[in-house]
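This report refers to the structure that appears directly beneath it.
Removed from the display is one protein chain of the complex; every other protein chain stays in position.
The first chain written gets the first letter, and so on, giving A, B and C; residue counts start at 1 in each chain.
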Amino acid sequence: MSYLGLTDADREEMLAAIGVATVDELFAQIPASVRLDRDLDVPPALPEVQLVAHLSELAGRNAHTGVELSFLGAGIYDHYVPAVVDVLLSRGEFLTAYTPYQPEMSQGVLQAIFEYQTVICELTGLDVSNASGYDGTTVAADACFVAKHTSDRAKVVLAETLNPQVRHVVKTYATGFGLEVVEVPHRGGTIDPDDLAVASADAAAVMFQQPNFFGCLEPAPELAAAAAEAGAHPIAHVDLMSLGLLEAPGAYGCAMAIGEGQSVGCPPLYGGPHYGFFAARQEFVRRMPGRIVGETVDLDGERAFVLTLQTREQHIRREKATSNITTNQTLLALAGLVTLTWLGPQGLREVGETCFALTEYAKERLGLPLVFERPTFKEVAVRLPRPARDVIRDARTLGVHPGYALGRDYPEMDDVLLVALTEKRTPADVDRLAAVLAEVC
Amino acid sequence: MSYLGLTDADREEMLAAIGVATVDELFAQIPASVRLDRDLDVPPALPEVQLVAHLSELAGRNAHTGVELSFLGAGIYDHYVPAVVDVLLSRGEFLTAYTPYQPEMSQGVLQAIFEYQTVICELTGLDVSNASGYDGTTVAADACFVAKHTSDRAKVVLAETLNPQVRHVVKTYATGFGLEVVEVPHRGGTIDPDDLAVASADAAAVMFQQPNFFGCLEPAPELAAAAAEAGAHPIAHVDLMSLGLLEAPGAYGCAMAIGEGQSVGCPPLYGGPHYGFFAARQEFVRRMPGRIVGETVDLDGERAFVLTLQTREQHIRREKATSNITTNQTLLALAGLVTLTWLGPQGLREVGETCFALTEYAKERLGLPLVFERPTFKEVAVRLPRPARDVIRDARTLGVHPGYALGRDYPEMDDVLLVALTEKRTPADVDRLAAVLAEVC
Amino acid sequence: MELIFEKSRVGRRAGRAPDYGLPKPELPLELRRTHPPRLPEVAEPEIVRHITALADRTFGVDTGFYPLGSCTMKHNPRVNERVGGLPGFRDLHPHQEDEGAQGALELMWRLQAILAEIAGLPAVTLQPAAGSQGELTGLMLMRAYFRDRGEERDTIVTADTAHGTNPASVTMAGFRLERVETDARGNLDLDDLRGKVNERTAGLMLTNPSTLGLFDEGIEEVARIFHDAGALLYYDGANLNAVVGISRPGDMGFDIVHYNLHKTFSQPHGGGGPGGGPVAVRDTIESYLPAPVVVRDGDVYRLDHDRPKSIGRVRGFAGPFGVFVRSYAFMRAYGPELREMSEVAVLNANYVLARLKDVYDLPYDRICMHEFVLSARNLKREHGITALDVAKRLMDHRIHPPTIYFPLVVPEALMIEPTETETKERLDGFVDAMRRIAEEAAESPEVLKEAPHSRPVRRLDEVRAAKQPVLRYLFDEHPALVS
Partner (left out) sequence: MELIFEKSRVGRRAGRAPDYGLPKPELPLELRRTHPPRLPEVAEPEIVRHITALADRTFGVDTGFYPLGSCTMKHNPRVNERVGGLPGFRDLHPHQEDEGAQGALELMWRLQAILAEIAGLPAVTLQPAAGSQGELTGLMLMRAYFRDRGEERDTIVTADTAHGTNPASVTMAGFRLERVETDARGNLDLDDLRGKVNERTAGLMLTNPSTLGLFDEGIEEVARIFHDAGALLYYDGANLNAVVGISRPGDMGFDIVHYNLHKTFSQPHGGGGPGGGPVAVRDTIESYLPAPVVVRDGDVYRLDHDRPKSIGRVRGFAGPFGVFVRSYAFMRAYGPELREMSEVAVLNANYVLARLKDVYDLPYDRICMHEFVLSARNLKREHGITALDVAKRLMDHRIHPPTIYFPLVVPEALMIEPTETETKERLDGFVDAMRRIAEEAAESPEVLKEAPHSRPVRRLDEVRAAKQPVLRYLFDEHPALVS
């Protein structure tokens, strides 16, 4: 087998050294009744040539952004991933290393994580970041857990304009956490601060999304204020790619900022793996979930990096840990670091400006009624004369995926299409979308 | 600009250190009359996002083997390039290093070339190999040059069954080398040893190809014998991928063995870059062109590797050098080394057996008259009821490229199609080819 | 080495966004960013060198032997990276309609089928992001299962050898924890166990082979005890690499199983992640699985979101798809010979064990499975040399240290997992290094105390890191660099 290196001679010598005659003897400790007495019933082995052919055939039956002009977003965005990221992903040292438990062996990955934590703090305007969570949904559950344990409150308030998958995951975790989940409906596409103030009463945390799931810009500072007013921790669920233009959550009083990192450094990849980021104010650091890298010195006083504050973690604190997370999303988080380094402050700002401008252009070009009057950033909800699902089906036959059917999550929005614009789309692409929609509507 | 790192402040400091006020002053030494007083008239700069889009658009207008079932060969073969080659090509240290002039900085690439030279010697059955030539055509010219300077003869004999491009390049170089080129016609698809014996009289070298351009197996040992008999150096142009099954040229008396390395480790890539390999008997080593790596020891007596026998080379011998080559094809040659390592002796043998078996299957499945009775290896010439060019055009509309039109090089073979079979093609692919040919013929 | 922020200079840049010359709209003032983020300003050449330099300071399986116990640091085949990068996968949007993702859905469906066969359980969810989340998912499934039955069960039993994620998951899932002892042979102590299982017991969480690398010889009785009490058994799949094709958790009596795709099925560990933690269950539990689930109707595959009894989703979309591509490719490269993968993993471990047990203490002297746990307590007693010292000294042999101080039941633990992809030469190199270190413990203990001697840094002041945490770059100490 290509991946195994023992020769028959090796096996003989090794069995002799162990003092058994056959490999089977090594499994004698397994009761016969629970041993599998037949071959696994799985497809036969494929040589690499055929393996690649088989997977290429499967890949060939997916309508990816290279064969279909797509305006899908709704949480996962087709931003450009720079080629320098390939350098990171192709370095075997990063690819095949694990969690840096032994700092002397892993200064490179430790320093990279420290740099990642720094850019996350910079973008969110907060003090501390962990080394990544699973994705934009699980970090939301983590944040609620932290909020509960840093308040003596058991209620969390979620904006209805928060990504439905995020709300869904929070609810799944809530039972185990002993949390009550309350949702605040939107008014015209965003959350009303007064509604939020009411709901926030004795809540541990309030979570809203900026830009929100409809693509609208929330009155985030007011929402954060309303929550804080009620003694609840304001938590913003943000898009890193927007933070070159939009205010940092820390700057308008958020206790924590979390989100899905995919838009920065990861291709859509049918939903993962991506990375969730988690940033918070200093006061929460000892309740934070996940790995955290800190700076220290070695015996010679040289700067060095190491996993720190581990007394929060499961391998030390076990049932008292702040989380059970072990394997995280380091490699993807580092892809985010590399992308942000490549963009720099100007690049990040430019990407935001281009997406913003394209979205305004789309609003006017598509000539369809806007569902909400609110300002937007890179995504807009338009009303169609027909059910969005049907329009999508018809548009796809013309090689264009026009966007996301909001009716999937909001039954009353069956005729609403959510159109996402990244810097990879051009005005000409928007013109084509307009033409196709005109044709199928 | 993404690739330039000087800030305005840097420029100021640097100009000051130089003692000039502007960058323009640095170009004062260029006579005004030969300076370009306008911007270059070239297309505008593209940000990476658009650059990738532009090149993807160009790539999208090529019928590659992923979108067309192809049986093209005729010198370039679609063999499988293993994924381990990606590891080599993605390591920046190999990618961005140059010729290892300073051995202490380049032991890795030097050792790799030494390993490459070794596998080439093993496959060809010869004593020495250089670090690579440009491709399978230029190494043929090199070999003729070596032959001329190791004999006092000025004639080279080329088999008509030798790749036409190879013969063409030898002729282009011949004038400068002061060589006369004679060609020996084939009889029924291969060279007749007696014809060759006659032509070889006072020739410096005789070059034939195994398997030959028609895919036929030459009576190589007899050809080599006939040449040697006449005092001419027998030179075999071979396909590395065939040498797991076919006899090593050194074993049947060849003085040199050369060829196009593409089939081992390089994708077709519209013709390059690939690598030409050059192996010879010990006696020719000091006349060989190109880089050669040798083993030696360092000051501590440790084994180490270094470019050697450099007195052959242009940077030392100038007009007396054995060649003018400087930049060669190292990275591709190393892709060949990695591929041969991945295959090992069994793998190489298996690839040969699979190609050979598929070719026999194709002969029978296609049910078309064979142009030649000779045994073949991985390519076969079949006669069509219509001009091959027309058949190819029609077959391509059905998504199949049936092969190479031999009429391109052999006017008398306008109705002959050369079909190549690599291990990437399956019996089902051959069946499809048969069906398509049946339909368009 | 400098941080990327220290290589930053105002005005340098690499990436640019296209400017399509459209009018520049204005953001509402109160929402605009006030201070630009201090992202590094570096041109591409130094970005590439920075990544390269960081890689040079990182040790991976590609660099050398990495016997990190419990983590299954096997070779990661490169063809998996190649297929993982196919545009048809990489550039596929997760909201794409099912008709436009048939290839991806078929891959997931096929992966579910292979995983089910390996576990000996019929139903699989691919959603969990890693083993730990698989555990949490499994416990949520238990809760849903009992609630549906109207049973009140609030306790989960774990072994004292359990990995920390097990108890942590128990808490996160809102259960009470009950710990059971390990007996002299390294199996669960059945007497202790019997006393701890009752009508409040929801289930057991067990790693088998255990974190001691030993298969629980009483597993059938263990299963009987829980099932007789109406409780369920959860299998922590971290050690599945020992038994693929040899013994199936479902046949052992487990009702819920998680897999670690990044361990057993070779998703690269990526310096900490990503991973994948699919969960397989008995048919009695299937209806509670997280939605969506990949189903097949005739020749058509689709995501089934309509699962009324589902515990709900535990992460976004249908799971870490890129991990599925790699693990599926890995399994297809082996086929039924996956059994050989586990056989060699166990053979390699036992060979190393056989060659080391005379110089290090072996708390449980048995044939091991894919890994084993030695103790350096003999070196500590005789020379004051700890497991940590041994670990640090191994670095000077260009070997990554094993897992140390775990499991907790073994003092000065050295948890060694060679994996199946190592050659005998590598194993011998490790054995020689470990034996040499044992000698050095006697001859020159100070050399060990000072180790490592050949790494970019020496031992770190970890206390300072925790006492005065510096968790991000402090720009204010380097004003010159700030934009």
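The rule is simple: contacts are C-beta pairs under 8 Å (C-beta built on N, C-alpha and C of every residue); 3 or more make two chains touch, one makes a residue touch a chain.
Since the model is a prediction, treat every value here as computed from it, not as a measurement.
Student: Considering the entire complex, write down the shown chains that touch the omitted one.
Tutor: A, B, C
Student: Specify the residue from the set B:Asp10, B:Asp194, B:Glu283 or B:Glu439 that touches the hidden chain.
Tutor: In the full complex, the listed residue that touches the missing chain is B:Asp10.
Student: For the chain not shown, which residue from B:Ala304, B:Leu398 or B:Cys441 touches it across the whole complex?
Tutor: If we include the chain that is not displayed, B:Ala304 is the one touching it.
Student: Residue-wise, where is chain A in contact with the chain that is not depicted?
Tutor: These residues touch the chain not displayed: 1-5, 7-10, 47-50, 82-84, 86-87, 92-93.
Student: Which positions on chain C touch the chain that was left off?
Tutor: Residues of chain C in contact with the hidden chain: 7, 9, 12, 43-46, 48-49, 52, 56, 61-64, 75, 77-78, 421-423, 425.
Operating definition for what follows: only the chains that are shown with their structure count from here on.
Student: So how far apart, in whole Å, are chain B and chain C when each is placed at the average of its C-alpha atoms?
Tutor: 45
Student: Roughly how many whole angstrom separate the Cα centroids of chain A and chain C?
Tutor: 19
Student: Mind pulling the residue numbers of chain B that touch at least two other chains?
Tutor: 48-49, 82-83, 86-87, 92
Student: At least two partner chains per residue is the criterion; list those residues in chain C.
Tutor: Counting only residues that touch two or more other chains, chain C contributes 12-18, 42, 44, 48, 52, 77, 79, 81-82.
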